[in-house]
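With one protein chain held back, the other chains of the complex are shown just where they sit.
In order of appearance the chains are A and B, and numbering begins at 1 in each one.
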Amino acid sequence: MLDDVVTVPLWVDLTAVAVTSGQGALVAGQDQGRERLDFIGVVFIGVAAGLGGGLIRDILLSRVPAALNTNSYLATAVIAAVVGMLFARPVRRLAPVIVIIDAFALGLYLVVGMTTASGAGLGTIPMIFVGVLASTGGGLIRDLLSGEPIALVQGGTFYVTAALGGALVFLGVKMFANTGTASVCALIATLLLRLASLWFGWNSPRPRTLPVDLPPFGFK
Amino acid sequence: MLDDVVTVPLWVDLTAVAVTSGQGALVAGQDQGRERLDFIGVVFIGVAAGLGGGLIRDILLSRVPAALNTNSYLATAVIAAVVGMLFARPVRRLAPVIVIIDAFALGLYLVVGMTTASGAGLGTIPMIFVGVLASTGGGLIRDLLSGEPIALVQGGTFYVTAALGGALVFLGVKMFANTGTASVCALIATLLLRLASLWFGWNSPRPRTLPVDLPPFGFK
Partner (left out) sequence: MLDDVVTVPLWVDLTAVAVTSGQGALVAGQDQGRERLDFIGVVFIGVAAGLGGGLIRDILLSRVPAALNTNSYLATAVIAAVVGMLFARPVRRLAPVIVIIDAFALGLYLVVGMTTASGAGLGTIPMIFVGVLASTGGGLIRDLLSGEPIALVQGGTFYVTAALGGALVFLGVKMFANTGTASVCALIATLLLRLASLWFGWNSPRPRTLPVDLPPFGFK
């Protein structure tokens, strides 16, 4: 268990929620074949994208989700999703800013997830598991709801890899420093990994090509 | 937090479960391309449709789902799902009755969800969130399991909109009256909104048409 707890200022947390929700709604509104999504559906998906990671984290830790303990999270997520959908054109001009804040949110949710899991008494590997799910679960729920392939498990996205890298940095720094320092380092590492993957066009590694003939019985 | 709690007679609750489960199995059994669903799959989906909203509500509130505290919910859901699948033809003759009870169930789950969330100490916006998910979550899980697009987020369905309208009625009436009165008004409002949407062919509003060219990087 960690020696100290990381407290994130509410405005930082809400900024991360706003960006991920707004972006979730923007993506859901723009996806090909998604013309049939209605107004409320798009907002719903945006909210799920912004809050889903935290919901998964708190459900796994068997507690009432933090996002339900105050009005501010849901209000922020709804407003951001509406803005992201309605003002897609000007919002898209902010793409570079959004991408940076989104990468920041990835690192933030990772660190909050890991320290919360640790505070609940979880060991190292469950800590990583909860942290990675907390940071990437919003996108997972967004894709499930909008009927898209789950980006998380597809080639060409680097979210999980960046989160895993950040988790290792957290654990490494934690050996020599306190939780606060480890959190900041992990957040920065995740942010940089995600941005570097975009800048240099990194893809996460593919699985080895496997023979496609299935065994004669029963692997389903 | 509310001053008083709404208690729903068990037979009312079970009627709602029976109708939503039976209808879930009927829809799952009839869907195009669903010929591959097997008997147990259809029943499973029916049960999920009838109990899913309550499961989501109680998981969010971090308590053992009410449907697992007694045999009656699951037994009702399973029997109704089997009936809905086997006797699809006569059941479909009851379509007008089913549609009315289904709209009633939408309002009932909304009100039970909102008052339960309030009893757990949640604020206004989380109350709405939990209520809407409790009333519409069964359909969401049904669609996920049967591989259909999630009706909840598609154009042309009015469930979420009707539930949101009912939630606003609840909060409005609650300012002047007690929880019981607000619950009854909200239930009736949800029921009427849902039926009116069918009668007059209302659709929930579409999102503004957005340009489909995505920004050059990284919105996934």
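Of note:
In this text, a contact is a pair of C-beta atoms (placed from the backbone, for glycine too) under 8 Å apart; a residue touches a chain by one contact, two chains touch by 3 or more.
In this text, all values refer to a predicted model and were calculated from it rather than measured experimentally.
Of the candidate positions A:Val8, A:Ala75, A:Ala95 or A:Leu152, contact with the hidden chain is made by A:Leu152.
The chain not displayed touches chain A at residues 59-62, 117, 120, 122-126, 129-130, 140, 144, 149-150, 152-157, 160-161, 164, 203-212, 214-220. The set of chain B residues touching the chain not shown comprises 23, 26-30, 32, 35-42, 44-45, 55, 58-59, 62-65, 67-71, 74-75, 78, 85-86, 88-89, 92, 95, 98-99, 102, 139, 144-147, 151, 157, 198.
The criterion applied here is as follows: only the chains that are shown with their structure count from here on.
When the CA atoms of chain A are superposed on those of chain B, the rotation angle is 120 degrees to the nearest 5. Between the CA-based centres of chain A and chain B the separation comes to 28 Å, rounded to the whole angstrom.
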